[in-house]
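What follows is one structure encoded as structure tokens, with my remarks underneath.
Here is subunit A:
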Amino acid sequence: MSGATGVWGALGTLIRRDLLLALRRRAQVLNPLVFFVIVVTLFPLGLGPAPNLLQKLAPGVLWVAALLSAMLSLEAMFHSDFEDGSLEQLLLVPQPVFIIVLAKALTHWLLSGLPLLLLAPILALWLHLPNEAILVLLITLALGTPVLSLIGAIGVALTVGLRRGGVLLSLLVLPLYIPVLIMGAGAVDSAAAGLSVGEHLSILGALLAFAVTLAPWAAGAALRISVE
Partner candidate 1 sequence: MWLWIHKFGSPKYFYSVSGKLLPWVAGATVLLIVMGLYLGLVTSPADYQQRETVRIMYIHVPSAWNSMFIYLLMAVAAAIGLIWNIKLADIVAAVSAPIGASFTFITLVTGSLWGKPMWGTWWEWDARLTSELILLFLYLGYIALQSAFEDRRLAARASAVLAIVGAVNVPIIYYSVQWWNTLHQPQSLGVGMSTIHLSMLWPLLIMALGFKLLYVVILLMRTRAEVLERERNNAWVQELAQALAGRDFFRSGNEYR
Partner candidate 2 sequence: MNIAEFFQMDGYALYVWGAYGVTLVVLALNVMLARQQQRKALRAILRAAQRDRSRA
């Protein structure tokens, strides 16, 4: 990555590098997805298979499971780079930290959020969610999971230097995920009830825009503190 590369070039290079690295550690990428499927499966087993009950609970169950699985994969975002020292070097490149964090969050989303979009329809069918609601579920996941990656980046950046960061990370990040959960599950719920979802979706979009512009700054500042 030479200094001559533009900002977008740097972004692309970083994402490509991280995706390649992830490809070599496939289990690490797959585990949170399996976790997502298992958590969703636990609910019918715990609540009984009554279709209307499952349908009522499906939006919340799917979104909570998405939250948890996104959180599980967060730690990998900076961890190996921190361990082998490449994070320190990344912070020295001429491109702003903003870009580095953005690239990391985007990679995290590509590996954790995007696959959820593919898995979610199947799980939604298992929970007897009606078709219109499944479409809305996909839209909310598409808008909401990047927010999870971005807010999560702040949490990981703060805890990456700590030996026991895992549980702490969830303590820091989960309360901040609440608005996304409310809007995401609320939209699917409304869609299942045949109500309009425009308001939910626009608020989710606003949250995404807000997170994209602000979260990388905060995570960048946190990274500088952690690496110091």
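The set was built so that all candidates are chains of the complex that A comes from, given by their letters.
Here is the rule we use: contacts are C-beta pairs under 8 Å (C-beta built on N, C-alpha and C of every residue); 3 or more make two chains touch, one makes a residue touch a chain; residues count from 1.
This is a predicted model, so every value here is computed, not measured.
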| item | value |
| --- | --- |
| Touching partner of subunit A in this complex, picked from 1 or 2 | 1 |
| Residue ranges of subunit A in contact with candidate 1 within the complex | 154, 158-159, 161-162, 164-165, 168, 171-172, 174-176, 178-179, 182-183, 186, 203, 207, 210, 214, 218, 221-222, 225-226, 228 |
